[in-house]
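Selected chains from the complex are presented in situ; the others are not included.
So that you can tell them apart, the chains are marked A and B in the order they are listed, and the count of residues begins at 1 in each.
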Amino acid sequence: MNNKIINEFSERLRQFAADRDWEKFHSPKNISMALSVEVAEIVEHFQWLTEQQSRELDNDKKGEVSQELADAFIYLVRLADQLDIDLLAAADQKLQINEAKYPADRVRGSSKKYTQYK
Amino acid sequence: MNNKIINEFSERLRQFAADRDWEKFHSPKNISMALSVEVAEIVEHFQWLTEQQSRELDNDKKGEVSQELADAFIYLVRLADQLDIDLLAAADQKLQINEAKYPADRVRGSSKKYTQYK
């Protein structure tokens, strides 16, 4: 996969941290914590909604969730960059593994199979 | 930002779910939970490591972490797609906000400022 966009974004994040002398805080351990905190802020938007309500956010709510997704994306890209992991290649590979592991004609519509899916 | 790669990946995830009749499980509420579970699997790799050790993973460990990053990326892209949120545009915008909010010459090297950064 062509990683140009992700690479450029990683470079901006690297510059952002360097300009502020914040690399010292950006150990993978710390970034993994920050990522989990941002993801919890996504979860917080959905915790008391029904599944149906979560499919029908109004625009204000969607704007708020959008900012939390952005934060999660920023830390995820930053973490991959620091570990020298090619995020898109890893995702591509993982999806291929899942496609092989869950043949459509065998698991279709089965929640039982699905709940065992990870 | 050009979202072609993310768009194509979103489309593959959409197809993956459709082929298995799994859209019904993929409410934003549920996906946010799955995302948080995958991110915890990243955190699990780092929980007992020192910050320094987290910067020096061996190749086996890095391969394992890579797969967890992939899972988190997959769910993050899927969640954005279901909410009709442009993930890269949101991330670009959020980074610009952060750049304005934390002027390099005022926060440089300051852990105090940094710990207030969110």
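Simple rule for what comes next: a contact is a pair of C-beta atoms (placed from the backbone, for glycine too) under 8 Å apart; a residue touches a chain by one contact, two chains touch by 3 or more.
None of the values given here were measured: they were computed from a predicted structure.
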Given 2 displayed copies, the complete homo-oligomer in this file holds a copy count of 4
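Definition applied: only the chains that are shown with their structure count from here on.
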Rotating chain A so its CA atoms sit on chain B gives an angle in degrees, to the nearest 5, of 180
Averaging C-alpha coordinates per chain, one finds the centres of chain A and chain B separated by a number of Å equal to 2
The answer for chain B against chain A in the complex is residues 1-3, 5-6, 9, 12-13, 16, 19-22, 25, 27-30, 32-33, 35-36, 39-40, 42-43, 45-46, 49-52, 54-55, 57, 62, 65-67, 69-74, 76-77, 79-80, 82-85, 87-88, 90-95, 98-99, 102, 104, 107-109, 111, 114
